[in-house]
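Below is a slice of the complex: some chains, not all, each in place.
Chain naming follows the written order as A and B, and within any one chain the residues start at number 1.
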Amino acid sequence: MTSLAQRSIDASATAEREQLAARYRAVRAETERRAAPLSAEDQQVQSMADASPTKWHRAHVTWFFEAFILKPLLPGYREFDPRFALLFNSYYVSAGPRAERAKRGLVTRPSCAEVGVYRAHVDAAMARLIAEAPEAGFGEIARLVEIGLNHEQQHQELMLTDILHAFSENPAEPVYDPDWRMPAPRGGADGAAALPQGTYRIGHDFAADASFAYDNEGPAHQVLIPAQRLARGLVTNGDWLAFMAAGGYDDALLWLSDGFAFAQASGWRAPLYWRQADGAWQAFGLAGLKPVDPDAPVCHVSYYEADAFARFAGRTLPTEAAWEAAAGQGLIEEAFGRVWQWTQSAYLPYPGYRPAPGALGEYNGKFMVNQMVLRGSSWATPEGHARLTYRNFFYPHQRWQVTGVRLADGA
Amino acid sequence: MTSLAQRSIDASATAEREQLAARYRAVRAETERRAAPLSAEDQQVQSMADASPTKWHRAHVTWFFEAFILKPLLPGYREFDPRFALLFNSYYVSAGPRAERAKRGLVTRPSCAEVGVYRAHVDAAMARLIAEAPEAGFGEIARLVEIGLNHEQQHQELMLTDILHAFSENPAEPVYDPDWRMPAPRGGADGAAALPQGTYRIGHDFAADASFAYDNEGPAHQVLIPAQRLARGLVTNGDWLAFMAAGGYDDALLWLSDGFAFAQASGWRAPLYWRQADGAWQAFGLAGLKPVDPDAPVCHVSYYEADAFARFAGRTLPTEAAWEAAAGQGLIEEAFGRVWQWTQSAYLPYPGYRPAPGALGEYNGKFMVNQMVLRGSSWATPEGHARLTYRNFFYPHQRWQVTGVRLADGA
């Protein structure tokens, strides 16, 4: 006979499971929602090695659940197709061989529709696992599911940036969503906020905080930050047009040496996706080609350009620590939901960082060289995925992400 | 009132138009037949710059009729979509700007289905033009239609070689047609045939012969050919395995200098699509991965390899003139329908060659450098497209076409 206390525990456990199952369904549905406007052909293409096809994203995030949760943890799970590991493993060396990254766009089979079936197969098994797994191991399962969902959310952002890049290569200028707009800011954003010198605690405290964070967001640690001022708002397209008009793209003295060489070799004259027609600048976006809005935050600029702009403006970019300290105290606006913000911090391990054991330890640590940290989030970041300690990272020449600029000085 | 003679002429003209319309429908249907086993995703991909997507082939050959026949010659013709010229012009500079060749695989829109509608639209207009064009200009129309159909047939061969290449890049090894087989030879093919020294007439005589030929097949002209012997049959996979076993791929002295450098840099150890598994060689083809058949003609070898093999065998490759003279006299077998045969002739204009006027003059002439001539035809060549004077041409390093080897000596 079950005691009342036991029933209460059971009820709580059941509620927790239902909550996880609901969250699982919601995140998975968002992926499909983002893919919905895209045809089978749209979902097939890979427009450059940095990007991946929509279909691949949809399958890869599904393989993640299959490989790291279902196969090891759901007794009797039937693998959907043993060839998928080869096709949809991204970079997990520990999880076996992978197809060549730059050739993801060549995998025409399975089809879009078959990937849909694959997703349903895994979703059903995940629902069963979440509902029926023995209580003993459920904590670990919940932890892995949370990683898988965050992983899928990361790919949701890439789905949009990747298809935008692919569409930008089509002379017929396809439209993903005619109603797409850059979200309006939450408030005015003039002037700068002062961050006083001091020792701040940054990063995610895994011991004290059970909410999800990637391993690279910790350990939480003290860092001594010198006094500085951070712009309350973002650099706008209008600001950028002034930089361009002043010859910013041609003035070597404004640029890092690598940056100027790359910009010249690439023929950069404006942010990615900007095109000049009849003397006016337009920007290609999810809604197609639209006039550049001078009040919107500048977007699709590389670290090299962001750094040159800061020098042009007599300023710097914030460090990631200053950004986190300032944002944590509510000193800055537009931190989330518009464009990611380049920092002047290289993507390196925090003191005491240790990658997670096993294949998931490859998630972040092995990329800690040659890249720069971005903070905040963008309009493409799915609801619930942004947080104060999030460390996004890209190479300093990359521009296809939703990358913008916040200025600082003193750092 | 129409005289009997006039009626007879009319009847003959009508029959000619019906014949042309029937031929048009047949060729166009063959294109769709070849595309039929392919999904929208399959038809989207471009696996390398040399290849094109199936969908692009289907649209490009249709644009050819629209741009060179319907728009100039069918009064009131409504262009299907003005953006298609940009998307589906291959290399006709005179016909306006073109999308970048290497990015054909990124054109996800129009979709496969829309390209089907485009084809139907053009087919309907072509049917009308063939049926209703005034008799005065009909001869010129028929001539252009014939070019368009030959052009489409050329792309039909490429559709198969290109999708084979794309499938070969998919680790899941898709199958185009499980029943595909290399056609059996028409007869025994041992030994060599002697071609006596003499002056031979080669090439297509446009003045005397009304049947279709490309401009590069003429003018017909005399050529002095020294005595030589041509192998009656083709080099087989078994012969090639002997070359490999003898270290042919590593022996610089067998190779042209450019060829050896290319082969080494590319890591060539066998024909394209051959893979070694458990000590045995398999070849990837339209039917998937199959054991190499030692009796079948070797295929998917470059000119460099063909030339090295000939040196290994103490032989040469035939010149294109000798090939045409010998084939014209029925001295050799397997000339058509199995694999194209590399010749030792560079692709150059025949004496007195002048490109056709206008955009169609770009069809052949501007490629007359750096390439080698192949003669005959292959299993992928559509029915009715092969002929004695046909000059196929590819770069000496290319292997994705259905390219094989016939030996000679004395040339």
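Just so we're on the same page, contacts are C-beta pairs under 8 Å (C-beta built on N, C-alpha and C of every residue); 3 or more make two chains touch, one makes a residue touch a chain.
What you are looking at is a predicted structure, and each value in this text was computed from that prediction instead of being measured.
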item	value
Full complex stoichiometry in copies [only 2 chains shown in place]	4
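Here, only the chains that are shown with their structure count from here on.
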item	value
Rotational angle, Cα trace of chain A fitted to chain B, multiple of 5°	180
Centroid distance [mean C-alpha coordinates] between chain B and chain A, Å	46
Parts of chain B lying in touch with chain A, wherever the complex brings them together	39-45, 47, 55, 83, 86-87, 99, 103, 105-112, 166-167, 169-172, 174
